[in-house]
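Here the complex is missing one protein chain, while the rest keep their positions.
Now for subunit A:
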Amino acid sequence: MSTPGQSPAEPWPLWEVFVRAGRGLSHVHVGSLHAPDAEMAVRNARDVYTRRNEGVSVWVVPADAITTSDPDAKGAWFESPAGKNYRHASYYTASEGVKHL
C-alpha cells in the first residue's frame, strides 16, 4: 500500500499534526508534513506548527493510519440530518408536571 504523499519525488511519508493549545483543551488538527519517521515528524511539527507559541503538546499520526469519510459521499453522509429537527432535544416542549428536565 502506498503512503499518502509518498512518490518517487517525495520519499518521506505524510503525517497529520495535532496541537493542544493549552491545558484543558483538546488536540486540534493543524495541518500535515513530511518526515522520515515518527521521531522526526514530531520535531518537524514542533518547528513548523508551534513557532509562535501555539501549543503545549504535539501529536503526529501517520496519514495512512487515518480512515476518512468519502468526500464524494458528502450528501449521503452529512446532509440527511437537514430538516430532521426532531433529532434536537430543543425540538420538544417539556411536558407540564415533569420535573428536573
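FYI, contacts are C-beta pairs under 8 Å (C-beta built on N, C-alpha and C of every residue); 3 or more make two chains touch, one makes a residue touch a chain; residues count from 1.
Quick note on the criterion: contacts and distances are computed from a predicted model.
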**Q.** UniProt protein name of the chain not shown, from "Transketolase family protein", "Phenylacetate-CoA oxygenase subunit PaaI", "Cytochrome c-type biogenesis protein CcsB" or "Xanthine dehydrogenase family protein subunit M"
**A.** "Phenylacetate-CoA oxygenase subunit PaaI"
Q.
Just checking the interface: what residues of subunit A touch the absent partner chain?
A. 12, 19, 21, 28, 30, 33-37, 39-40, 43-44, 47-49, 51-54
